[in-house]
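Notes follow the structure.
What you see is the complex with one protein chain gone and the rest in place.
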Amino acid sequence: MLLKLENLSSHYGTVQALSEVNLTVNEGEIVTLIGANGAGKTTLLRVISGLVRPSKGQVAFADQRIDQLPPDEIVRMGIAHVPEGRMIFPAFTVRENLLIGGVNRLDQGRPKEEVEAEMQKDLEAIFKLFPRLEERSGQYGWSLSGGEQQMLAIGRGLMAKPKLLLLDEPSLGLAPFLVKEVFSIVQTIRDQGTAVLLVEQNARMALRAADRAYVLETGSIVVEGPAKELLHADEVRKAYLGG
Amino acid sequence: MEYILETKGVTKRFGGLVAVDAVDLQVSRGEIRGLIGPNGSGKSTLLNLISGVYLPDGGDVCFNGEQITRLAPHRIAELGIARTFQNNRLFLNLTIQENVMVGQHCRTKSELSQALFRPRSSKAEMLQTRRKAMECLDFVGLNRPPEFIVAGLPHGERRLLEIARALATEPEVILLDEPATGMNPSEKDRIVDVIRKIQEAGITVVIIEHNMPVVMGISDLVTVLNFGRKIAEGTPKEIQHNPDVIEAYLGEDDEEEGSSDAVEARES
Amino acid sequence: MHRRLILVVTLALTLVMGLWGAVSAEEWIPIEEFTIGKVLHMTGDVALTGEKQRKGLELVLDETNAAGGINGVPIKVIFEDDLGTNPGAIAALNKLLYDHEVVVTFATVRSTMVHALSPIIEEEEIPAIFGGSAWSLSELRNPWMFRVRCDDRTVGTAMAKFLVENLGHKKIAALHDSDSFGTGGYQETARALKELFDIEPTTVQKYASGTKDYTAQWMAIRDSGATAVFGWGTRSEDDGIILRQRKEFGLDNLDYVGSASYSSGTTRDIAGDTAFGVHSLADFSWNTTDPYQQEHIKAFEAKYGFLPDTDTTWTSTGMIVFVDAIKRADVLKTENGKHYMRPVKETRRRIRDALRETKDLQTPLGKANCDVWQNLIHSINVIQVVPEGERYISTVTVDFELYQ
Amino acid sequence: MNTILQLLFSGIAMGFVYALCALGIVLIYSSAGVVNFAQGSLVMLGAYIGVTFLTKAGLPVILSVICSAIVMGFVGVLFERIAYYPLRDQGSTIVIISTIGVSVFLNDGVYVLWGRAPLFFPPLLGGPPLELLGARVPPQNIAIAVITLALLLFQTMFFKRTWLGRKMRAVAQDQDTAALMGIKVPKMIDFTFAYSTILAAIAGIFAAPLFFVSPAIAQILSKAFASTVVGGFGSIPGAIIGGLCVGVTETFAAYYLSSAYRDAWAFLLLILFLLVRPQGIFGEIVAEKV
Partner (left out) sequence: MQRTSFRKSIFYLVLIAIAVLIPQIVESRYYMSVLNLASIYLILAAGLNIYLGYTGMMGFTQVAFWGIGSYASALAMINLKMPFWTALPFAALFTGLIGFLLAIPSMRRLKRFYLSVTTIGFVEITRLILENWESLTKGADGLPGIPRPVLWGIKFNTPHKFYYISLFFVIILTAFSYLLKNSRVGLAMQAIREDELAAEVMGVNTFRYKVLAFTLSAVYGGVAGSLYAHFVGYISPNVYVFQEAVTVLCMVLIGGAGYVGGPVIGALLLTIVPEWLRFMHEYKALVYGVAVVLMAVYMPKGILGATEQIRTRIRQRVFGEKNAPVYPGQ
């Protein structure tokens, strides 16, 4: 088991965002977490990546507790988080944005030249995955379109060489054909050996792409199971659009 | 027919992004209008345009048939449109009562000189303001001591307080931005009750809400936005089964085409 | 019978009481020591001068006490910090007057502070000695204040005379700090130039204290065609920058005559060779030929290890003037090892009168003579900064009208 | 001698000093969101530390610049830990207050350590002034211009090419996302403060031969603020251009309008900008979040 959340609760100021969440991600699978806005999906990812401290419960990654670690150490352990809204560094070029994604590898005590060479190779691999990014490698982050930003954000996450990629709403604000492209890339990533925890509002798409799924409603998991089974489950529609 | 609140092709751009794209919205007096849509679809921006927080790049906002497009927010509040915010914007270091009393500001008149000399009229007005504040608190069912400082209030009660504060402006229309977010089921029920009561009091409600049971349960009509555009409008029932809406929320239900990529990717 | 007795007793009592009162008015009060107050800069941006003032004062104080005080009564000086601000100075003076109950006091060397203190001094009738040089202080006509430093009118006149008579200039530019000291000095110099020689400055350039660049001022002076500049400055850094830039712009061919700060040790330290050749009107010069002043320098250096300057000498002078006046005022006596002073009001009045009669008293700043404006010092030294230190040129004494 | 050119050159020299101080303010603002009211005092402290190494310890020029920079770097971290870190979530006003407290402390603290008299700082580049197109420019002024431009070049390279520079830039743009990249955000903020303070030290050391070393140096703070606003608050090129604008404007206005009001011109320029172009020359992207 790669990632395991046990009885996880969290508060945002006075709001209880998560209550008693249990969730696992195995190696090499895409797990999706779906639910309406405000259900607590983003908070869950922020807890995993260490930006928010849980108020109760545990997070274990590769059999190690990580819920008290700072975000930078969690990245080094192999969790990359692609945040909601992409959060591209606007004043960085595409290339710089990608490079900064791999910056944690420098702090692992290996010789700098070796790491830089390795990163150069990974950079090329990412450009292969996203040819658009290579075309725009000299452009500034702010000048990219939404779809390009999303690809950049994913590419930046991959530069960390993660064992687990946390993706927060990659389809947000994207035109449908781009959404498809993004999801196919997510699967490619999985196939290259990186587990993915995908948070999505676009439930159908996410369920089609994922292996397993959890449905979150106001901070609690209400349904879980194989993604395909949930694809047409009534609970899902209810969670989004109500009775 | 005369609508109480109407937007005509209202548009707002941020940089290159069109957040609200030529939206026409007609709200009739006394109804509860739900406003839904996925994240980033422009709902809050629309509310900000109506309440005057943003100036639109195009189109008009009308209230009771009069243009209010370029009025300052406080003027719009004075005319009778009140609102709450998505992320509580209460006056944290003031008391509960004072928060609601600020809402009464545009309905009272005391000026500096009255503050200094405290004539009988101004005292009476202050008393009236306090009483009104207590009424509003009662209305939403918030029964804390009035001098309780808001910073110590739990989330659910803050939501109610925001509504009470908006009600204190004695509005004809109240805009609620996600009032039920982060609430537990019993609190949600309370909010629903309050919104019903507001409607009963003759106030028109426009509500943005992600919690579908809430919004579908109380709305007379629901308007759906996606990518800044209005994609559907109808009764909750219609909306729940509108394919466009389902697509906007759940993604395309397009088995063959949608799965092809996925299958391909998996098999490769 | 009874009634007569009562009458007699009452009368007798009244008489005794009356006599008692009369006698007590003449009575000398027993005291431990004679106290003098000093409002001093201890904090704020001019605290540097405070320390020096204190040393100058203590030099004379220690000498006086070593010689047995005045009529056997030891003298004590109490210092209070003016915090570098006018309100601070007011608080300090009040503290001296009412908490320490000093008999006489020193005000400060800053004219604006002396202005702020003047109403208290006048209302409370305290003999006060000050070092502020602004002529406007004389115009207050405060009967209790005495100046022991050359006033701006005297310096301005001496400066004008030196510029025209000794250096032979007719085209003269002015450069001055826009603070009280700089403006006052400039106005007096310009007035003297006008009245004595009918010369108007070719240009008048002002600057605010702490200005870091004087290009505009120097360009304007150069463009005005002046052959000499007179400068009134307060702060050594400002003087230093002015002199450095004068050299950088190649304007060191213009004769420069500056106020006292231009020859101060600090200015010379930081200005280095750019100060050479500059004339300065200094209250005090190390190279005077006056034997009394040379002796003062020796004594000062022996005690503190550095040379006295304007800041130290005005307080030394003030102390000498006070001691002399108190001696003459006949307000202190010692009998059987006990010290006595006349009643405070009378003591103060007598000291004031004695101060007014100060005549030909030797001080480090020259002979002290009280004139009608209650200014005591009337001579100023013209010196020139040279690589070896300074060159004493002359001492200019301006005519004055003795107090009578 | 050409008056206009002379005024221009002097204005530019002053402008570079303002720019160096402004640069430190901008860097701290963009990485930590703090308006540092102590930057002027840090410039002053840099000059004092520089003069100590140079004249008291008798080190050669280069070595004393380096030593001062190191010492000031530590001062910067200390400053951050005391006046910023405990208050980082408290809102900007209270941080402004604490930086004001630090500046009060420093302005009088130097008296205790270095005495009251202003100190002489020998020019790092001595020699007679150069004749340039009929104007005289002291070598020190050229040194200031060169060092500022060199620093800017170095800084650009450092921020563009090195990993540390990239990390610092990432933190300045978005602290949360930077943390997600595995960057130690608090450490980067330490570095930014250290770097800004080192800039202050360099500004102090290069300005000291012109100004002499005294707490009056701290007064350039207000001009530096004016520079940041004129240039566009938060913009690095803006700080430089803003500094030059302020320096040149005040020098020319002092000559042509009134030297007594010299300090007012910088502020009038600032007010003019605020009224006409509040985002400054380079413009800060401001979006009010609702």
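Lettered A, B, C and D in written order, each chain numbered from 1.
As a convention for this text, contacts are C-beta pairs under 8 Å (C-beta built on N, C-alpha and C of every residue); 3 or more make two chains touch, one makes a residue touch a chain.
A quick note: this is a predicted structure, and the numbers were derived from the prediction, not measured.
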Omitted chain - touching chains that are shown
B, C, D
Chain not shown: contacting residue from C:Lys38, C:His115 or C:Arg235
C:His115
Determine which one of D:Ile82, D:Leu125 or D:Leu257 touches the chain that has been left out.
D:Ile82
Which of these touches the unseen chain: C:Glu80, C:Asp213, C:Asp324 or C:Asp371?
C:Glu80
The one of D:Ile66, D:Ile94 or D:Leu133 in touch with the missing chain is D:Ile94
The missing chain sits against subunit C at residues 42-43, 47, 80-81, 83, 85-87, 90-91, 94-95, 97-99, 111-112, 115-116, 118-119, 123, 134, 136, 140, 178-184, 206, 208
Touching the absent chain: which residues on subunit D qualify?
35, 82-83, 86-87, 90, 92-98, 100-109, 111-112, 222, 225-226, 229, 233, 258, 260-261, 263-264, 266-268, 270-271, 274-275, 278, 288, 290
Taking the full complex into account, what residues of subunit B touch the chain not shown?
51-53, 72-74, 77-78, 82-83, 85, 89-95, 98, 101-103, 105-108, 110-112, 114-116, 118, 122, 125-126, 129, 144-145, 147-149, 151-152, 165-166, 169
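In the analysis below, only the chains that are shown with their structure count from here on.
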Find out how few touching-chain steps suffice to connect subunit A with subunit C.
2
Using C-alpha centroids, which chain lies at the maximum separation from subunit C?
A
From the Cα centroids, identify the chain that ends up most central relative to all protein Cα atoms.
D
Averaging C-alpha coordinates per chain, one finds the centres of subunit C and subunit D separated by a number of Å equal to 40
Averaging only over C-alpha atoms, locate the centres of subunit A and subunit B and give their separation in whole Å.
32
Residues of subunit A whose C-beta touches two or more other chains
none
Counting only contacts in the complex, subunit C reaches subunit D at residues 43, 45, 47-48, 51, 178, 205-208, 210-213, 215-217, 219-220, 222-223, 235-237, 240-241, 244, 248-250, 266, 269-270, 272
Subunit D residues touching subunit C in their complex are 1, 3, 6-7, 10-11, 13-14, 17, 108, 111, 115-120, 129, 136, 138, 207, 210-212, 214-216, 219-220, 251-252, 254-255, 258-260, 262-263
Interface with subunit D, subunit A side, in the complex: residues 49-51, 70-72, 75-76, 80-81, 83, 87, 89-92, 96, 99-101, 103-104, 106-107, 156, 160
